[in-house]
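Quick notes on the structure that follows.
Here the complex is missing one protein chain, while the rest keep their positions.
So, subunit A:
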Amino acid sequence: MIRIDSVTKRYPDGTVAVDRLSLEIPDRSITVLVGPSGCGKTTTLRMINRMIEPSEGTITLDGVDISRQPVNSLRRSMGYVIQNAGLFQHRTVVDNIATVPRLLGWSKDKARERARELMERVGLDPSFAKRYPYQLSGGQQQRVGVARALAADPPVLLMDEPFSAVDPIVRKGLQEELLRIQEELGKTIVFVTHDIDEAIRLGTMVAVMRTGGRLAQFAPPAELLSSPADSFVEDFLGTDRGIRRLSFFTSEALELKKTPIVAVDSSAEQIASRGGPDVPYLLVTDLEGRPLGWSEPGDLAAGRIEAGRLLSYGRPFVHGKDSLRAALDCAVLSPTGWAVAVDGDGRVVGVVSQQTIGEAIRNAHAAQERDEKVAG
């Protein structure tokens, strides 16, 4: 465990970058430091590998004060990923990744073999091994950066805005990749970003820092969204934190309705039996059970319906896997106000109205509050 104990960083000109910061960074999880520029998040990260020395306070790694450890061996035990990757432009991809193993005295062959393993792990094609950084896209360079940080299998990974300089689609891919790698490797990751969405997406714990280098709140992302400590955190989270919070509730508890579902080859009697006062629309599926679109029961009863006359169902959500946020999004996008739930194979398992989703949200909030009371 990394323990930051009332650490202050004051520069000779009097600026205080970090002010009496205390944090316990749990092992084998992602801790995100997030905040506006000038909040001291990068300074904090760089104090962990002693690229910056604190003015006051101590940082311990597994109970040992890091200021007592030889600085270069400390750094070699912590992977470091940086914005724009910071690759060595004069070395090939494989030699970039092999850097720290080589510093640790591994043989060239062994280090390169390890580098090739890591290329595979971060999703880089082996044909890139002999290329130079200028031949890679920004996203690929960042993958090399992550592989390089992991090369000597360090228990700790420090990441300083690693994905800030790539476009949103590539960033999303890299974030997913990081979560997947973390699931496999279980590193202790300290991740700095100014992007609160990234923090909420990646963090097991999120430390929100405010200008002047003080900690505003340290909490799991769901708690951050449900109970921000003060107006600064609330503002920083943005206006739609209520919606974003729904990402942490599963759609499993949603009560699905199965009656308003008819197959495309249903008879008039079957269709008539499905309608009712609380069923303004029927969802038509194909013979495999995949959704085709909505229709008013009256239109259907007249006989077989052409697909062209169906109302779009928007986008389905995967029941149990997607969150309440996804379910609500589907209901909002659907012209009928009903969301379509499917299983993993895309077959309809039920439909649910905005109203039902609203009830589920209230129930979920209530359950979380009960949990927090018990925990508190």
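Quick note on the criterion: a residue touches a chain if its C-beta (ideal position, glycine included) is under 8 Å from a C-beta of that chain, and two chains touch if they have at least 3 such contacts; residues count from 1.
Throughout what follows, contacts and distances are computed from a predicted model.
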item	value
Per UniProt, the name of the complex member that is left out, chosen from "Molybdopterin synthase sulfur carrier subunit", "NADH-quinone oxidoreductase subunit H", "ABC transporter permease subunit" or "CopD family protein"	"ABC transporter permease subunit"
Of A:72, A:107 or A:363, the one touching the omitted chain in the full complex	A:72
Full-complex contact with the absent chain, from A:100, A:178, A:237 or A:284	A:100
Hidden partner chain, touching residue among A:35, A:133, A:228 or A:293	A:133
Of A:38, A:86 or A:155, the residue in touch with the unshown chain	A:86
On subunit A, residues whose C-beta touches the chain left out of the figure	49, 51, 71-76, 78, 80, 82-92, 99-100, 103, 123-125, 128, 132-137, 139-140, 143, 145, 148, 158, 165, 170, 173
